[in-house]
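Now for chain A:
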Amino acid sequence: MLSVRNLTKTYRSAGEQVAVLRGVNLDISAGERVALTGESGSGKSTLLHLIAGLDAADGGEITLADIAVADLGDAGRAELRRDRLGLVFQQFNLIPSLNVEDNLAFQSRIAGRHDAVWHAELVERLGLAALLQRYPEQLSGGQQQRVAIGRALATKPLLLLADEPTGNLDEATADEVLALTRDLVARTGCGFLMVTHSERLAATLDRRIHLHAGLIA
Partner candidate 1 sequence: MSRALWILAVLLSHWRRHPMQLATLLIGLISATALWSGVQALNAQARSSYDRAAATFGGARTAMLVGRDDAAFPQALFVELRRAGWNVSPVLEGRIQIGGRAFRLLGIEPVTLPGEVGDAPTVGRSGLQSFVTPPGEMLVAREVLTDLNLPEGARPSTSSGTLLPPLRVQSQMAPGVLVVDIGIAQQLLNMPDQMSRLLIGKTKGPRAALEAVAGDRLLLVEPDAESDLERLTDSFHLNLTAFGLLSFVVGLFIVNSAIGLAFEQRRPMLRTLRACGVSARMLNAVLVIELVALALIAGVMGLVCGYFIAASLLPDVAASLRGLYGAQIPGQLTLRSEWWIAGLAISVLGALAAAAASLLKAARLPVLVAAQPQAWQQAQQRWLILQSAVALAVFATAGFLLWYGDSLLSGFAVLAALLLAAALMLPAILERVLSLGQRSARRPLAVWFWADSRQQLSGLSLALMALLLALAVNVGVGTMVESFSRTFVGWLDGRLAADVYVSAKDDAQATAIRAWLRARPEVEAILPGGRADAQFRGAPIEVLGLPDHATYSEHWPLLESSGNAWVRLRPGDTALISEQLARRLKLGLGDRIEVPAPGGNWPLEIVGIYADYGNPKGQITVNYAALTRRFPGIPATRFGLRVAPPEIPALLSAMREKFGLGDRSLADQATMKAESKRIFSRTFAVTAALNTFTLGVAGIALLTSLLTLSNSRLPQLAPLWAIGITRRRLAAIELVKTMSVALITALLALPLGLLVAWCLIAVVNVKAFGWRLPFHVFPLQLLELLGVAMAASLLAALLPVLKLARMQPASLIKIFADER
Partner candidate 2 sequence: MNASIKLSRRAFAGGLALLGLGGGAARAQGFAGLGENAEGFATVVPGRTFTFPADHGPHPEFRIEWWYVTANLRDASGAAYGAQWTLFRQAIRPGTQQPGWANQQIWMGHAAVTSAETHRYGEAFARGGVGQAGVETKPFHAWIDGWDMRGLDGMLDATLAPLDLKASGSDFSYALRLDADRSLVLQGDAGYSRKSDRGQASYYYSQPFFNVSGLISIGDRPVDVTGLAWMDREWSSQPLGPDQTGWDWFSLHLNTGEKLMLYWLRQQDGRNKMFGNWIAPDGRSVEIASADNSITPIGMTDVAGRKIPTAWRVAIPARGLAIETTPLNAKSWMGTSFPYWEGPIHFAGSHAGLGYLEMTGY
């Protein structure tokens, strides 16, 4: 479903060229749950961003469900994120002026894929029923991340991408959130790629890939 071939990416920083990715190869099949680990600066997040089309690679190929991501323009990549991908960030990135219910629904609304039954199931499974009218600033970190996961899965994406989703949460909350995520991923049958620096959390997924100095170790 996801195939990454020879992916390279170089950043320019303070006049120096820093090769972040130096030919990464990676495959994820449908329903597969993969943890991406590596030390700080190893290129984990960059790889995730490139797959999500948030940034453009310098070389190599990313193919998601037969679509070559590199060939897409901004609008095409936006469509890809909207319809095929779910994104979860460390900072939750909820919209502060929308309440929980609207934060859960807005991406599926914009995508034109809103499904009331699925929406209700997500609310129930994520335990958000009592919080629907609250605003993000009135939620704890774990609650906010649950909303973010719900939003990412509301469109029933092909692939859920998560960048250190539990990085801002304490251990117990992190475990709880990740457990919920695994359940939901299983329920939707989508692929799951999670960037994490936690070996413990990585171990709870099907497969682990370690990125070191811009290459899969």
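Note that in this section a contact is a pair of C-beta atoms (placed from the backbone, for glycine too) under 8 Å apart; a residue touches a chain by one contact, two chains touch by 3 or more; residues count from 1.
With respect to how the candidates were assembled, all candidates are chains of the complex that A comes from, given by their letters.
Being a predicted model, the structure only gives us computed values, none of them experimental.
The candidate list 1 or 2 contains one chain touching chain A in this complex, and it is 1. Against candidate 1, in their complex, chain A makes its touches with residues 49, 52, 54-55, 74-75, 77-83, 85, 87, 89, 91, 93-98, 102, 106-107, 109-112, 135, 151.
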